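Shown below is the structure under consideration.
As you look at this complex, bear in mind that one protein chain is not there, while each of the others sits in place.
The block that comes next holds chain A.
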């Protein structure tokens, strides 16, 4: 019942939950702003870490409202009969957007976010590294070819919005060039100073 008995545990999907996930107060929005800041920080870390583990890009407030989605393992804890309330999740999401760990997607609403478990800058490096490793520098790639490559990569399934952000980061350092192709848009990745 008391704090020392809490311990980390592994979920069916193979994710190692932190011990704090078994503490009932973790699921309550604390009135004390200092305490809540700590709680929010832990939740942010948990959400991003789990998203990276499952390769999840989107988080919606609705995910806390109804069970039966990808986020059940962390938004609910059946063992202590607690779940994260939608209002609490909304508060956490707001905080994440403020700290640039997520961005509202689509824009102009506050109920669903695109998670930055890698920032666009990090994704840009991943993209460039992938193109470099697969020898596709200087060739024109359609977005489709990047999102669904024949050989699965780290970029498989990346949302288009996030991909555009990553490409624009590369374009700023002259390492990518956006080109219009017959069936939409394409990009030519250029070798550049990848250290920066």
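Some notes on this structure:
The criterion applied here is as follows: a residue touches a chain if its C-beta (ideal position, glycine included) is under 8 Å from a C-beta of that chain, and two chains touch if they have at least 3 such contacts; residues count from 1.
The rule we apply is simple: contacts and distances are computed from a predicted model.
In the listed set "Vacuolar protein-sorting-associated protein 36", "E2 ubiquitin-conjugating enzyme", "Eukaryotic translation initiation factor 3 subunit K" or "Exosome complex component CSL4 C-terminal domain-containing protein", the entry agreeing with the UniProt name of the missing subunit chain is "Vacuolar protein-sorting-associated protein 36". In the complete assembly, the contact with the undisplayed chain comes from A:85, out of A:85, A:126, A:147 or A:178.
Residue A:15 is the one among A:15, A:104 or A:130 that touches the chain missing from this view.
Residues 1-3, 6, 8, 15-21, 23-32, 34-35, 38-39, 42, 45-46, 49-50, 53, 76, 78, 81-85, 88 are the ones on chain A that touch the missing chain.
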